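For this depiction, one protein chain was excluded, whereas all remaining protein chains were kept in their positions.
Right after this comes chain A.
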Amino acid sequence: MVMKNGFKRAGVLAVGALLLGVSACSQGSTTKTPEAGGQSSGPANIKIAYQQWGPGTVMKNFLTGAKTEYEAANPGSKVEIVPVVASENDYYTKIQLMMRSPNTAPDIVYEDTFLINSDITAGYLRPLDDYIKNWSDWNQFEETAKGAAKGQDGKVYGVPDGTDTRALWYNKQLFAKAGLPANWQPKTWDDVLNTARTIKSKVPGVIPLNVYSGKPMGEASAMQGFEMLLYGTKDTLYNYDQKKWVVGSQGFKDSLNFIKTVFTEGLAPQPKQSLDPNWGNKVGSDLLPNSKLAIALDGSWLYNNWLKTGAKPWPQWSEVLGQTAMPTQDGSGKGKVSLSGGWTWAIPAKSKSPDAAWKFIQSLQTQKNATKYATDGAQIAVRKDVAADAGYKSSSKSTQFFTDLVSVTVYRPALPEYPKVSNEIITAMEAVMTGQSTPDKAATNYDDAVEGIVGGKDKVTTSSN
């Protein structure tokens, strides 16, 4: 027994020694942090992480240009561009994993506004107020855009570089074949469905209507697909007055029913096409330019696929395609609906060189660069000076249309729970589109899940207003 205990003790000692060794290593790396970061404004190396998905290279080119500019202006400094090659949901996971540790945290990260509050709550991001108060350009930003990256503590955590709106894109040539008007103005959901039905019968072989749906398309399904419907009903996701999430709403079921209708009637792509994680790229770079899709519920940036620098140059797009607002369910309210999101540049809390990172963000957001990105990246401007720029205004035939939609646009509930709620929405959509659940059953599952996410019955309400 004695020897056995001795053996045990030796084992414990060995493990202890190893643990010490491991923690000593990590100690070493954490103590290095201040000296590498520091408050000095001398030369520094910064890493900037953004999402690279599909064939587009607008962001890559934009960042490469800014890097060259910055390195010339700050001799000795180095900017490392880290493209995170991943689909939408995978990108968030990857940068969250990176931001968890000081060893892997980038110095600048490109954050979707829908996730920023969740990441602020997680303690991943650094408040930028101290930097912003000395930055005159901040006055140029629209108030709504400034709010897009605000934490619940009232501090600003990101600099937005653009926003977007959503509407229906339609192919006028296919419409002409189906005997539909070139100046299409649907007033209700039924108008949209009936037009799609006409196309299905008159122009066979063409997908009448694309609405993103299901898990592989991630947030695009939740926001661009589902919420474009839901916010056209009398219901919403979140009741700001009661500070509660909405469950059991008729609007939610109606929206799921719309999804069911388009998929079961064959007005949408086949479910398995929609469930291809590459589907978003196919819509932009194949289906629309090759006239295989008549109507697309999609974003303002869509045309950047067709620019000379885009994935599928298509100069005729502005003649072939028209844009019209997505109507509300029965034409009531403002009659049309749009949702806005956008991305921001943020500095992770564990960045080693936040000062240099801020300097680089400033250089990304000079008026000249902001205009360049809004034009090349097909963004809706968030800066007044960019919005007034003649070059921006005439950058595309659709810019004016989508900028006007800002007056009716809705932002998603910018709350830490939103990303989880969004996952439940796409789960419900997928269950309905594949015929696994009825809309009612999927809505009930959603209600239960939301209750679990936000922490109980007293955190949810059945009233939207």
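Just so we're on the same page, contacts are C-beta pairs under 8 Å (C-beta built on N, C-alpha and C of every residue); 3 or more make two chains touch, one makes a residue touch a chain; residues count from 1.
Here, contacts and distances are computed from a predicted model.
S.K.: When you check the chain that is not on display against UniProt, which of "1-acyl-sn-glycerol-3-phosphate acyltransferase", "Carbohydrate ABC transporter membrane protein 1 (CUT1 family)", "Polysulfide reductase NrfD" or "Multiple sugar transport system permease protein" does it turn out to be?
M.R.: The chain we cannot see is recorded in UniProt as "Carbohydrate ABC transporter membrane protein 1 (CUT1 family)".
S.K.: Of the residues listed, A:78, A:393 or A:420, which one is in contact with the missing chain?
M.R.: Touching the chain that is not displayed is residue A:420.
S.K.: Among A:215, A:234, A:282 or A:397, choose the residue that contacts the chain missing from this document, as touch is defined above.
M.R.: The single option touching the absent chain is A:215.
S.K.: Looking at A:123, A:181, A:266 or A:391, which makes contact with the chain not pictured?
M.R.: A:123
S.K.: Take the complete complex as the reference. Which residues in chain A touch the chain that isn't displayed?
M.R.: With respect to the unshown chain, the touching residues of chain A are 3-4, 6-7, 10-11, 14-15, 17-19, 22, 89-90, 92-93, 96-97, 100, 115, 118-119, 121-124, 214-216, 271-272, 275, 277, 416-417, 419-420, 423, 427, 430-431, 434, 436, 445, 452.
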